[in-house]
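Removed from the display is one protein chain of the complex; every other protein chain stays in position.
Up next, chain A:
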């Protein structure tokens, strides 16, 4: 098997084409390749039938353990994905289309992106959004690049941010020759006075996450005021579910809003693919990287959508482009907008309220068990830190036996996450298990 998989032409037809070309064998087509460079064969297994491949891949999948009860977030969230979201996004035209350069036959994809941009704009309150980037950390790194210029080449990053996002910003910044300075925290929030001391005329921006990595709600309005006095920009990353309840980046005074769109209908998928979103002010529109879809008209005056502002992009500006991004995450963006349409404003608020209420229930009840006191006395959304009476990795091993994925170990402590999918029964089961752990 394997020889003619997905090749419609038969050996006879291929010979017919070769005859027309005046060639004997397929090898004759490769005469430009020096003989000594050619390999005789690949050292990989033979091809297989669909049944055999299915068995082999399913065998790999079955080596994973699926937890029936998940209390871990830290950048990847277990939310309910309605059936309609899964079915709509499986449509072949969406899956197998290319980037919509040919507007006349791509109105569906273009319109879906325009709708996505509108929804991101609504979530963040910012007037302009792009058509998505790879993930939340790339949105952060690209936002940083939007802010730096010749005079301002220093970047402040709150140490309350996701560690992998901090690392991604650093990798990008090192390449560009930008200095990254980490702003220390106090009691789980950005330390104001430390920030004050770091602001100078070379600081381009401050990156802060709402809610932050520890689940805490930062006072972003105050941070915006502080950095703006120094003509420094504020990049504020938001959790899109929490945004249904929390002050928007626009209301806080942010210059750029970014975020990870995975909670909006994308499976956890062992970390990918996810969805980065970016939104900004009118003023910064032309600095926004990646794809953007705009509304226009066709030659009959009808409404039409098209990829626009392409003069910013790498295929036009080449080395002068400010980003090399060319693809976006169109299919993930589609998933997010189908999810948001299915939920509607009330549905999204309900999901957010359930996350918030259940997380507060769990934190309250945990505080009653010896050793699980809250680490911080701050407001939080659906994630929070507690102490752990025993080594958190060991604690999780005990929960694992019961099919529970416990809080994320952060040093000696635990970062818990609760979503609308965690039932009270499940939480009580967790609490009982933890009582055993703390007693034993």
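Keep in mind that, in the parts below, contacts are C-beta pairs under 8 Å (C-beta built on N, C-alpha and C of every residue); 3 or more make two chains touch, one makes a residue touch a chain; residues count from 1.
Keep this in mind: contacts and distances are computed from a predicted model.
Enquirer: Tell me the UniProt name of the left-out chain, picking from "Electron transfer flavoprotein, alpha subunit", "Translational regulator CsrA", "ABC transporter permease" or "Probable glycine dehydrogenase (decarboxylating) subunit 2".
Expert: For the chain not displayed, UniProt's protein name is "Probable glycine dehydrogenase (decarboxylating) subunit 2".
Enquirer: Give the residue, chosen from A:281, A:310 or A:413, that touches the chain omitted from the document.
Expert: Touches the omitted chain: A:310.
Enquirer: Any idea which of A:254, A:385 or A:408 touches the chain not displayed?
Expert: A:408
Enquirer: Out of A:187, A:225 or A:251, which residue would touch the omitted chain in the full complex?
Expert: Of the candidates A:187, A:225 or A:251, A:251 is in touch with the missing chain.
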